[in-house]
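Yeah, one chain of the complex is gone here, protein chain that is, but the others are all in their spots.
The letters A, B, C and D name the chains in turn, as written, and every chain counts its residues from 1.
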Amino acid sequence: MLLLQQIVNSLMLGSVYVTVAVAFTLTIGILNFLNFTIPTLFMFAAMIGWALAYWGLPGGLTGPSYWPVALAVGIIASMIVSLVVERFTFRIMKTKYGDSTEHAIPLVSSLGFLLIIENLVRIGYGTDAQRFPGPSADLTMSIGGIFVRVPQFVSLLFVVVIVIGLNWLLRTSRLGRGLRAIAENPDAANILGVDMHRIVPVVFMLTGLLCGLAGALFAINYGEVSPQMGEDIGTKAIAGMVVGGLGSIWGAVLGGLIVGLTEVMTIHLFGADTVQVAVWGLLLLTLFIRPQGLFGHSAIGKGKL
Amino acid sequence: MLLDVSRLDVNYGRTRAVKQVSLSVREGEIVTVLGANGAGKTSLLRGLQGAVRPAGGKILFDGTDLTQAPPSARVRNGMMLVPEGRQIFVSMTVHENLLMGSYMRADADVSRDMEAIYDRFPNLAERRNMKASVLSGGEQQMLAIGRALVGRPRLIMLDEPSLGLSPLFVGKLFELILELNKSGISILLVEQNTTMALEVASRGYVLELGSAVLEDDAAALSNNTALTEAYLGGGHGPAAGGTHAHA
Amino acid sequence: MSGYWAGILSILAINIVFAYGIFLPVATGQLNLGGAGFQALGAYAAAYASASFGLPVYVTIPLAALLAGAIGALIAFPILRTRGVYLVLATFAFAEVVAGSILNSETLGGAMGLSVPAFIDWQIPVAVAVLVSLFVFYLMSTRFGLTMRAAHDDEVVTDLMGVNIRKTQVTAFGLGAALAGLAGGLYAHTFSFVEIQGFNAVVSIYVLLYVLLGGTQTAWGPIVGATFFTMLPEVLRETLPTVKQTLATLVGITEPVAPPDESWRLVILGVLTVLMMAFRPEGLITRTMMERLQFRRSPSRAAAEVSA
Amino acid sequence: QETIKVGNIVATAGPLKSVASQAVVAFDLAVEKINAAGGINGKKIELIRFDTGSDPKQASVGVRKLAQDDKVLAILGPFSSGESSVAFNDAERLKILTIPTSASTPGLTDGRKYGWRLSEDETKQFSRLLKAMKEKGLKTETAEIVYISEEVVSNTAGTKLYPALLAQAGIKHGEPMAIQYKSFDMSAQAAKILQSNPDFVAVAALPESASKVTKELRRQGYKGRIIGSQIFADPNVVELFGPEGEGTMVVAGFWRGRTPEAQEFNDKYVKEAEARGIHRLGAHHSDAQAYDSVFLLKQAMEKAGVTGNPSKLEQEREALVEAMKGIRFTGILGDNICFAGNDAELPGFVIEIKDGQWTKFAEAAGDTCK
Partner (left out) sequence: MTTDMLSIEGVSKNFGGLSVISEVSFSVPEGGRVALIGPNGAGKTTMFNLVSGVYRQTAGAIRLRGHDISNVPSRKRVRLGMARSFQNIRLMPHLSVIENVMLGQQARTKSLADMAMPLSGSRWRREAETLLGEMGLDTYPGEVVATLPYGIRKKIEVVRALAAQPQLLLLDEPAAGLNQTETASLRDFLMGISRRGVTLLVVEHDMGLVRSLCDHAVVLNFGRKIYEGSTQTVHEDPLVLEAYLGPRHNVAQGAVTNNGVAGDAA
């Protein structure tokens, strides 16, 4: 019984990682870009949502009961920030000739954005965790004595829908082809008329949307937000994505769930003080045995001699 | 006049690779651009396609000013570049690479064009579902050319297309160029294979150190061997150390 | 020497040594995001040796480098099987495992940390930093340095030139780990206390930033990067309040305003990072720049520029 | 006019920001009050502030700078145990009295001459809580312990102090259960706790984590009490915990209603904090400790007769530490406070969150010193 509950718990926890992991794998898989702003976007949507619910929305919509509107604004805000990030990372870097640790360039500037956004939020709202005035109804269902959280359940379903949609989009659409071309050889894509300034932002909007939704569901679910909330989720989601294999969307889903399971089972069996070693040890082992993750394909090579 | 370029400048930071080059291509014409290594031929074509933004000058294509337009606009208007060094997408299949050529095409009927490419380059047909990374050098070159053709350009710009092709295929390539030209496509051709380029072209330009130093009928240029030799790297002792040695 | 500058110089010297520890693998094409893990290994080795066996610093500090270097070289074999982003994450995971293990180790003080009896003042870190810098400059000027940089560009072809890629990479990674461990040893004795919470992911990220923003093409990069980013917060410590006061005066507030939030320092660091990557992605110091300085008077080069 | 210079190491950024940054307000209030009343030995005090941004390395730089460059007589701060562990080494070397603001790791000042504390051990406070609960007849037969594994104070409290004290009090408890500071999901731990369904859960954690544990326990239907010692004894948790926090019990080293002075400080502090854009429901005991540490230093300075004269800096620093020995102090924290070793014996106030209010449940006088 307890074990069953823990497995359900791990699925619920995993579902949080999964959404963020999908966001990560999207930019890695499509643009070959490890976007470190993702955890910040997740935090940003939730914090903006909280701030608006707490301090009031413009137009007199004050009061905590307007939290759904506040969260919606938060999600939009995170999409907008994501577009700003695109403007200063991918757009400039990929058009310039950089170092051949090239994937490092947008990666590093996304670290810069991580510092900027997180600290601006701290300056604006302080570092304290804040209570999110979510729905008053109890969001926990008990099915035969097993507790299930509705928002996490919803987000899990929701991820599956998104993943199916994304797969379709990337496999078959012109947009998908253009994005893959940009990721591999921006110069050649450019020559063929792929306008990266037009299509890359779509990916960033999707990223912002995914992170925003994940952040909003998190706020509703845990009833608490803070400027630090993205850090742990960010690293665990990355772990999940890597276990699944970079760029594989289903891999990210599976990887996120595996990380959730590892974490909960470690806590259950050995205690939370060993979680760090367990999760990251799992990641290291995966990479040692299968350097490209479970579903990953090996990195893009330089081509034949 | 299909393409009308006046006083074009292309810079890379402080390096001026193309200086004040004026050039034109008429509808249905084959024009060739010649020059030694480092003369700026590749840079000129990249400037025309918008891969680098020109630093000055004007590019008119079919009357539209495209000087500052993004490459996508140029492709939409009918300009297509076969770049130096092929630049194929090695992680995509041969078929997907060809599809990329049709990226800006509005009509959906690309399959017929693709089949035509496969007919012409049987090597590609056999490997249509293989990753482009395994292609041989010459096959990659065929793919780059085929990819551009799928875009149905009005002006195709070829940067050393014969590079790495076997004699048989070089022959086929030049046949193809003439054939394309007959069907109304204009061609701007950069070649080290000067003799052949001048045979198919009606006019030619010679670049030196980024500037256009000669423009004439192809026939006249072919005959004026002394002159072309001088600009195409002749008379500089062993291996003609490239343009930097001139100063 | 003022106490403040002694402290800052120690930190700076440690950061420079640390940055070289990351620079070596990065110059070889391995982005190492596990710096904190190697630094922690060195710091705890020194702290433990000093606290439990009373060994003197001239033993503990080399020991720190040795231990971290050995572990680095060992772990390099499986870790260097990975590429690109996978490598970044594998090194990151390694640092997390190190931190998690130390946190759970009673012997090493767990969450309590370890006190380090032997204290060193700023002279030793500074001297070590100078020696390490000279060493790396020398290393990069040798054929080994050349093969490192070649491996960074193209492993397959470098192999075909007769270079033992694996050996080069493992050496660079192991040497880097040793330098990071050395930095950790210096850290332990400079602050007389080690606490694993101080060797976290943020530390790994910062040191990688020093290296990438300083530039990975020449050995100048890490010095410049580490100096810039160690000194930046110190400069801002003084200037930010003044700036805010000036701004306040401009809008007509005359009384003293509260000093600005410390988080602004990190915001500025972030903005600089983004701007750097946008305008100078190769890092502050590049080869071309060094070449320019060296070849300024070279006639053939000058001629080439005129003609090009 | 000459001043007496006192160093003040604070942390207004970094991970400690949310607990540590508002201590600055309390320090300022104390200095303002002392200077308005004519200062010390006829001279005004001047606080020279150094910000560590929560970085222990910077705490070391801070001590060196303040002691060597600014030539301060003594140092107030740094804030936490982690920073203090580093700072104390420099303080011993440079021979300068250093009083951290909120360091509560047991044994921190052992063997130190220059490190003194005006804060109370977790051990003592927790045993007071247990005693009060028993006295008031709350059900205390079984318990579970939850602690943050990577934070020094919580870890020590959760793995050593609480188990020992619970055993002493004859309360059965399970293996202490770790949580991670960074982690947000406590469902696995809560599920295990619900298995044994103890009378109460003792939580050794900072406010954010304590809040997460509380909420998760309540969501899974836990009905018992949640208690803690000082670590999350922050008046703001009333808001953070929300309705799930009802019935939570903690121990604080400060109670605003103890004396009129305490009340006055509390009110002034809340107002001043608000003015600086910090939202506080009441003064934290670390704020009160910050405030009183200035007065403690004042008393020692007067006893040592310091002048702030730079030429006598070393003698006066030494004299200050001498003056700390056997000192008795009365302030807003308590009356006639003595020091056992270098650590103050402070009273404890058992707090219950009742009807959404921070209310006093019981109190215990400070211990006497041998």
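The rule is short, and it goes like this: a contact is a pair of C-beta atoms (placed from the backbone, for glycine too) under 8 Å apart; a residue touches a chain by one contact, two chains touch by 3 or more.
Just so you know, these numbers come straight off a predicted model, no measurement behind them.
Of the candidate positions B:Glu27, B:Glu115 or B:Glu175, contact with the hidden chain is made by B:Glu175. In the full complex, chain C makes contact with the omitted chain through residues 138, 141-144, 146-147, 149-150, 152-154, 156-165, 217, 287-288, 291, 294-295, 298, 300-301, 303-304. The set of chain B residues touching the chain not shown comprises 12, 15, 36-38, 42, 84-85, 123, 134-142, 160, 163-175, 178, 192-196, 199-200, 229, 232-242, 244-245.
As a convention for this text, only the chains that are shown with their structure count from here on.
The pair of chains sharing the greatest count of C-beta contacts is A-C. Summarising the inter-chain layout, the chain whose CA centre lies farthest from the centre of chain A is B. For the pair chain C and chain D, the distance between C-alpha centroids works out to 35 Å.
Centroids of chain A and chain B (each the mean of its C-alpha atoms) stand 43 Å apart. Note: centroid distance chain B to chain D, computed from Cα atoms, is 75 Å.
The set of chain D residues touching two or more other chains comprises 17, 149-150.
Shown for chain A are the residues in touch with two or more other chains, namely 122, 273, 275-276. Per the touch definition, chain C reaches chain A in the complex via residues 26, 29, 31, 78-79, 81-86, 88-90, 92-94, 96-97, 99-101, 103-104, 152-154, 156-157, 201, 205, 208-209, 212-213, 216-217, 261, 263-264, 266-267, 269-274, 277-278, 281-283.
The part of chain C that touches chain D in the complex is made up of residues 2-4, 6-8, 11, 103, 110-113, 115, 119, 187, 190-193, 195-198, 233, 237, 258, 261-263, 265-266. For chain A in complex with chain D, the touching residues are 2, 5-6, 9-10, 12-13, 16, 122, 126-131, 138, 140, 147, 218, 222-224, 226, 228-229, 231-233, 263-264, 267-268, 271-273, 275-276.
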